[in-house]
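Only one protein chain is missing; all other protein chains are in place.
The block that comes next holds subunit A.
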Amino acid sequence: MRPEPDEPVFHSDWERSVLTMFPAMAMAGAFNLDQFRAAMERIPAAEYLATRYFEHWIHSMTEHGVRAGIFDPQDLERRTRYYQQNPQEAPPKKAKPEQVDALRQMISNGDEYRREVEAPPIFEVGDQVRVKPGASTTHTRRAGYVRGKAGEIVGVHGAYVFPDTNAIGGGDCPEHLYTVRFTGAELWGDEPNAANTIVHIDQWEPYLTTA
């Protein structure tokens, strides 16, 4: 780990723009939260590991922006070259006060991912469960390191937007969400630095089977 002493909130000016493009492009209908995350996961692994965090956002915004017809790839390249050759030039400025108001609302109130469903939860606190082992080629929160592992339900939270369907434009399809507790031994065997450790991860109902 190499924490940066007195790390600034933004390392470069362009990070300010990228941060705000996230809600702006979401408001424009370019992506939802899960689609946004899914596109970051489609970055080739070597590139993902070698690039800065906000470059992952740029990648996702570009992919979705092109798909949504907001960006024309050739226009984007042409303009990029222009700004590379004219680094002192700033993009055009135009105010959008209603967007400032919308952001103020969003920052203080947030978004709602909880949904009401009729079906009661299948599992309850204390149940022993196993995370389904299969691979996934699309976005999921069924993290690789818990697949096939056995744990215990320690929290039952109600239903939330299901990322797996939302990420592929398949809708909210809300599912019950649980906190599952795994022992370090179950996940990592006798790895010395994982001795006497517990890992909790939140999992949606379709990820789980009875252990």
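Going forward, contacts are C-beta pairs under 8 Å (C-beta built on N, C-alpha and C of every residue); 3 or more make two chains touch, one makes a residue touch a chain; residues count from 1.
Here is the rule we go by: contacts and distances are computed from a predicted model.
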| item | value |
| --- | --- |
| The complex's invisible chain, by UniProt name, from "Peptide/nickel transport system permease protein", "Molybdopterin synthase sulfur carrier subunit", "nitrile hydratase" or "HTH gntR-type domain-containing protein" | "nitrile hydratase" |
| Positions on subunit A contacted by the hidden chain, ascending | 1-4, 7, 9-14, 16-21, 23-25, 27-28, 37, 40, 47-53, 55, 58, 61-62, 65, 70-71, 75-76, 79-84, 87, 89-97, 99-100, 103-104, 106-114, 141, 143, 145, 157, 160-161, 177, 179, 187-188, 191, 193-204 |
